[in-house]
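Note that this complex is displayed minus one protein chain, with the remaining chains in position.
Chain IDs A and B follow the sequence of writing; residue 1 opens each chain.
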Amino acid sequence: MVMIEARALHLSFDGDRDVVAGLDLALEGGRLAALVGPNGAGKTTLLKALAGLLEPRSGEIMLDGRSLEGFKPRERARRIATVPQEGRALQGTTVSEFVLGGRYAWRRPWSPLTAADEAAVLAALESADLADRREDRVEELSGGERQRALFARALAQDAEILLVDEPTAALDPRHQLWVFDRLAEQADRGRAVLVVTHDLNLASQYADTMHLMAEGRLVASGAASEVLSAEVLEGLYGPDFLIGEERSARFGEPRPFILPWRRGADRPPEEPPRGDPAAGV
Amino acid sequence: MKTNLALCLLTVAIVVFAAMRDDERRTPSGLAGEPPRRILPTTSDQVDMLSALVGPERVVAMPEQALTWSRVAEAEGWRSLPTFARFLAEFVLESEPDLVLVSPFAEPDSVARIRESGLRTVELPTRRNLDHVIAALRRLGEIVGETGRAGELIADLEARRDALVASRTRSGEGPRPRALSYTNFGSGGWSAGCDTTIHAAMRLAGLDNALGDRVGHFEFSFEELLAVDPDLIIVSGAFGESADTIEALLRSEPGLAGVQAVVKGRILRLPPRLASAGSQELLAAAELLAREAARVLERTAFENDR
Partner (left out) sequence: MSRRARIARPILLVLLLALVLASLVVGRTDSLSFTTAMRGAAAAVGLGSPLEGSLQAIVELRLWRVLTAAGVGAALALSGALLQGVFRNGLASPGVIGVSSGASLGAATAILLLGGEASMSIGESAGRFAPLIVTLAAFLGAAAAVGIVVVLASRRGRVSMPALLLTGIAVNACCGGIQAAIQAFSLRDYQLIRAIFTWTFGSLDDKSATQVAVVWSALALGLLVLPFVSTELDLLAGGEEDARSLGVRTGRSRALAVGAAALIAAAAVAVAGQIAFVGLIVPHLLRGLFGRGHRTLLPVCVLGGAVFLVGAEFLQLSVLGHSALRPGTFMSLIGGPFFIVLLLRQKKEFMSW
């Protein structure tokens, strides 16, 4: 089921140059979608627009058949949660206070904390493996823990759409996998999850759908094996990579993986070394 | 949350309380028909005038500044009166007066609080010349029930004024000397135009205010002093010996070598008490000015014929 949909979307910061130009994208519930592409492709910009933080120059983002711009901020935040790349907090804020920030959209100004709020915060802390650190201050957390705190806050928001920006940039491999496990978990619970990432391999082994973006447009969308074809990749990144295939634990079947690999100037680009990407999976 | 609610309630309670109390006024306690026995003057000019009409036993307190600025500064019974530093309602109320003399310059908030508390207040109008002073004395005499003494005092003042005018006409019909009032405490000079007590004193003394076309007190530069070049300069220091300082300043300034009054030493000193007296002391100031001007002009007269 389509939960949020962008139609003929044009985005720009200053009104001059379109960072995103004429893009269509739909996110479905129960699916983990990955948005990949080279630097400057407009991925983060698109994510902000989907989160309602950037007004489209033209085109529309539809949520429940209504334009996203018509939603009140709280109403919108109850439907869409964002995990930014990095977050700051007021000095001295504890982890659980920080995660409580995710409940903002559900609370009323004069009313005290409800049981639902507390339950949501606790559940989110547990999902993010931060339950034992909840009384610690945010500034005492390591980079990875901070990332998890941001994730927990988005979970506490209890929104059906989860937009995640570069969650693994600063993490070691074990935690990278941990993050994507959690994202897949959320998709399996029926949420629509969109993750922006540079890591094609994580995207490939976890994402139900991959969207490949370049210069403000979608170049390819679909299953990982379709999107990560040698032709498409070469067009985007040049010839210096290796492509392979390995079984994905999430899907129980093989998915492509990519390795940046300098081929050297003396050797002209040729057939990809292994397999036939055009054949698919 | 709860703190905020509690604070809101507290705040609203105070607002409601204040708003309710705002309507309450006490009726004045002192009866207008009876002469007041516990009078409270609030400026040294008022003390001047009051001291000519009643004894210190009918005054409950006076402003601290009266010890420096009033004619009663040396009078035994008056010196020992309680004093207050600032005109504030609490000081006034503490002395439990039955009449408060307020000046038009008094802090309106304080006057309002005093009236609200039920005390009888009388505002004496500002006095910038002898006629004002006489009118104020007449009024004060009625208020304190001493019309007789006020009448005598006024008659005396009028007689002295006439004597002053008479001596002036005796001394000839020549042009009046142009005088200029000057004060400077190191942070720039000040002078006065018409509608000031010093102006009134000059006129009574037979002098012309060189700046009579201007109004009130204003800042006054050396350049203007050079341009005006008065016949006489009247200096008065507010603090102790500062008349000396002002005179020394005028003499030491090389740029003022062209000012006749400075060169010829035609500098008159007025005791600070008399320099801005809005009371019968105004006439004393005029008499002193007339004497001093005659003396200085005579002493330097031969230089005029140069």
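Some notes on this structure:
The rule is simple: a residue touches a chain if its C-beta (ideal position, glycine included) is under 8 Å from a C-beta of that chain, and two chains touch if they have at least 3 such contacts.
What you are looking at is a predicted structure, and each value in this text was computed from that prediction instead of being measured.
Screening B:90, B:158 or B:244 against the full complex identifies B:90 as the residue touching the chain left out. Among the residues A:90, A:116, A:242 or A:259, only A:90 touches the chain that is left out of the figure.
Residue in contact with the omitted chain (choice from A:4, A:34, A:51 or A:220): A:51.
Touching the omitted chain from chain A are residues 48, 51-53, 73-78, 80-82, 84, 87-93, 97, 101-102, 104-105, 107, 109-110, 153, 157.
Even with one chain removed from view, chain B keeps its contact list with that chain: residues 1, 3-4, 7-8, 11-12, 14-15, 17-19, 21-22, 26, 84-86, 88-91, 93-94, 96, 104-105, 107-110, 112-113, 115-119, 215-218.
Simple rule for what comes next: only the chains that are shown with their structure count from here on.
Mean C-alpha positions place chain A and chain B at a centre distance of 82 Å.
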